[in-house]
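Single-structure report; data block below.
Omission of a single protein chain aside, the complex is shown with its protein chains in their original locations.
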Amino acid sequence: METLRTLPGDDLRQILWRFADRFDLQMLVQSARSVARGPVARLVAEGARNSHEWTEQKAQLLKAFDESGITTLYMDPDQGGYVEGPKNLALALVAFELAWVDGGSATCSLAGNLALAPIHERGTPEQRDTYMHRAVPPQPGEDRTIWRGAFCLTEPLPYVGVETGLLSGKVRIAEWEEGKEPILQVEKRGRFITNMGFARFVTAAVDSGDDRIKGSCMVILEETDPGLFDRGVPTRKLVHQLSSTRDPVFNLRVPASRLIGGYTVTNGVIVPRYSHGEVIEAVFRRTRVTVGLMTSAKLLSAVEPVIRYQRGRFRGGETITPGSPRYELGLQQKEDVLHRLVDVWATGEAGASLGFAAARLFDELDPLERRKDEIFAAQGIGGGSAQTKALRRLQKEALELLALSTSPAGARDENRYEALQSDPLVQFLVLDSQANVLCPACKLWNTGHGATMMREAVSLMGGYGITEDCPGFLGHKWMDAQLEATYEGPEAVQRRQLTVTMTNELFLEQLRMWIAEMREVGFRRPGTGACTLASAMEAWLWTLTHLQGATDADGAKLYHGTRQGVTFPLADALCWLLASRYQILDVLEVEAKGPANPVVAEGLAGLVNFLTDLCHIQAARAAGEAGRICAELVHGYNRHPAWDGEGCGAGCHLGELDPLDWIIPAAGGSVGAPSEGAAPGKPHPAKAGPCVRFDGLEQFVRLRLKLDGCLTGARLAKDRAATALTTVMIPEALDYPA
Amino acid sequence: MSTGYQIIVCGSIVPDPLQTLEPVVGPGGPALKNEMMLPAVLDPWAGHALYEAAHLAKNTPGSKVWLVSLGPKAKLQQVMMTVAQKVPFELVALDGPAGGFTDSCEVAAALAEAIQAVPTLDRSRLLVFGGWESASRGAGATLQMVGERLGILDQFQGVDRLTVGNDGWLTILERIEGGKHQVSTCAGPPAVLGWATGHLPEPPNNPQVGMANMRTIMPSLQRAKAVRVGAEGVTFARVSLPSQRRETRVVKDRSADEIAREIVAWMRQ
Partner (left out) sequence: METILFLGHTESDGSLPASALEALGAARTLAGATNGSTLVVGLVGGDVRAAADGIAGCGAARFLGVSGQDFRQSRYASDAAAVEALCKAAAATLVIAPGTSRWNRVLPGVARTLRPWIILLDPGCHGPWQGERGAAKLEAVAVDLSEGSMRTTVTGVQAPPADQQTIRPDAEVLFVAGAGWTKTQADGKTHASEAAELILGFLRKSQASLGGSKSLVDLKGEGQAVLPFMTHLNQVGQTGSTPRHPKGLSTCCHGEEPHVVGWRFVNERRAVNLDPNCGWARGKADVLYVADAFEVMRKVNALLGEK
């Protein structure tokens, strides 16, 4: 059976992540890579991460970003950029490349965009023109310096962190002369503000501290505004030291035209067009995907150095002669290290697949969202709740579209289908319901589980892993992953968002379609683990429905906003399943498109075999996780019976009886009636029961059983993938310094 | 009449030097193991030539740079994603093998033919650039044959610097033995210059340059002519890496004094 011959190259990645026809993005990847493996890697190797301060040495990074087009990537061509259209995938690819070497450098580049994002997403045309142009590096012949920005939301405790709704930063009216533009006094203390060491402008979230200003807003502050622009002390963070993070203090007078999105005056009150919440929602739901991809990049970047370390582990020893297995394979003679590395690799692939799928989805969604805003504006429907209401009215049509799309052509009302499919609002609703799940899922799973797997990668390097000398900077990457899990909204925020968005019927309907899709894939390509995944999705869906109606032993509702012990794990389980699905879809893409590319075609069979095995391994792992979580939630809130306790009696049986007997009589081959307890008058054997009955849960038990059976072959896939790691060709050396 | 130069840079791709390059003998003759799948880069020597060409073109108004590249189309395309961002040029792509096991004579014939087919070619302004060697095979023979086919008698190899005088004369520094340079003057184009490293650093990537170049590069790749080059009449008896594996004695935990004494004793042996 053919297997992997070389490590995956660009040709493969372009197909896998669907930018084989985007030369702008391919060039961008090369550009970002040369910065990452050149200046960034040198900074890390030279120990630049050993200080919290923003140093001249670190500032070289900004120059490298400017020269390589990374800074300008965010801009549209009319603003001085060079990539047309939505840029979510483009930004994701850049962050991926930078984080391959150092996460902080990626944050540094992203934070500049984050500062601009409120202006880009919600700013007035004048604000966009002004600040986007200023943020473009000066072109030859231009005499100006570039403006870099910082996004300032987080505040010193106890406020903004997880709870973005509470702000202690205030905006008041300092001066408001009749017929003139009001002058605002903005007070804001920031915490953990990236790029603050060098930012010339800040987009800050503040709340009204004045009756004449309504609600909250975001406002642009400039370095030269009158008042205090104190960059504050560097945050003493242990990670991401190639980004500048400080705790600034602002107390500045700015004209009201700096309110992002503008304002109106109603009855003598300034009404900002957008609340800070509306601005950051638009911002974060895009940028969080990128952060998720940073951790996946680290995992994939670990593969090569770990293999090299494993193979060379014993070389140089006096008794280890070239040609001997110990010399040639080193640690790779041992199954465990191979299996663990396979897990790291599979996680990285799944995370990348999920993240890039989400980024592409936002690229699709962006123009629809603008179209939606235009349509609503034309209908006189404002932002916020008015839009939400209007969209809710379209939910039925969106569901109808999904139903029609699953009916075979010819057997459905084609006119209706066409009409719905070409309705931008309906399209928007469908994609939006996906994006609302994929974004937090990617941010949560890629970083959270990614950090755990990064630790695994570090441990595969032995003591070396936890030193600064570790090739690939794996120790740094592990620590950095922890910040990525927190940056732009910690795990709890993502889980909370998921608990709402994953129960949207529009999303659930799509999940049902995906189950059918995975069954179909499983039929064609059983090796992918798609069938396993479909079973796990089914179990998850059953569990959600069950929990939404079920109560615990005390009669309290289970699926409830305050019941995070129920909702959060269920959100976690979904993430596993989603990542696995996109991983499988990506491999199918390579299988389909690979033959047309001579470079990929050369080793395609082996490559697809290997990637398929990784899918299977990951699907099995995901199914296992989801199954465990579902089982805990389904059973865990029922009180365990005791022989003498309430609710036992006929509900109890001996633990040694096969529980399947309750579902499928005599399935366990056990003797006697299932309800049989201890013989009358005799004490119960100490080792037995009491075990529960599964009344009403039969279907779940069947699903669980099926799920277990679906793991068939997953370990064989792991064995094959492990063997592939012992034979795959790797370069002589890492392409960046250590 | 334009005083600009028409600079044609001959250069192709080589496997990324950090990759494990293992010779194997297949049915089609010798090759490198998994060569097609290994990432490739622009031949470093050709790269120097290209950057020097761009530099000269930038400083000589009316000049234009072409890169004539013979290599597997798909791999050329991938490498262009980096190279196209470095400097402005127009690509002339030839689809064929780029490995170290082709005969330089056949390669030269293909390149010369492609050069002659460049529209608006003006021999009196023509400078043919390339690397004086290739990282895939350091024979250093192709460019001279290209020059001969084009009838260019002023040829220079191992060039590290080219300067143009006010009178249009070229002053050229070529590497010779012992870390020295030979200085020559030439009465202007046409000339062939096989570059050593030159004196320019690798330009940083600039996606904007890349986007501009891509407008001609992609069509060029799409219409790249398939070229048959091989090593007609040559049989490779054996291909192997230089045998250099040694039993390395790793000396740890010794003082600098002891190590120094050992090194000096070894030097004086």
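A and B are the chain letters, set down in written order, and residue numbers restart from 1 in every chain.
One rule holds in what follows: a contact is a pair of C-beta atoms (placed from the backbone, for glycine too) under 8 Å apart; a residue touches a chain by one contact, two chains touch by 3 or more.
For clarity, every value in this text was computed on a predicted model and none was experimentally measured.
Although one chain is not drawn, the whole complex shows that of B:Lys58, B:Arg123 or B:Lys180 it is B:Lys180 that touches it.
Residue-wise, the contact with the chain that is not shown comes from A:Arg315, picked out of A:Arg22, A:Arg172 or A:Arg315. Counting the whole complex, the residues of chain B in touch with the unshown chain are 17-18, 20-21, 44-45, 104-105, 108, 135, 138-145, 147-149, 153-158, 160, 173-188, 194, 196-197, 200-202, 242, 244-254, 256-257, 259-264, 266-267. Seen across the whole complex, the unshown chain contacts chain A at 38, 45-47, 312, 315-316, 322, 469, 732-733, 737.
Basically, only the chains that are shown with their structure count from here on.
Note for the complex: chain A touches chain B at residues 5-6, 9-11, 23-24, 26-31, 34-35, 64, 67-69, 72-73, 82, 316, 322, 597-599, 602-603, 729-735. Per the touch definition, chain B reaches chain A in the complex via residues 16, 18-20, 22, 33-34, 36-39, 72-75, 78, 81-82, 84-85, 204-208, 210-211, 214, 218, 245, 248, 250.
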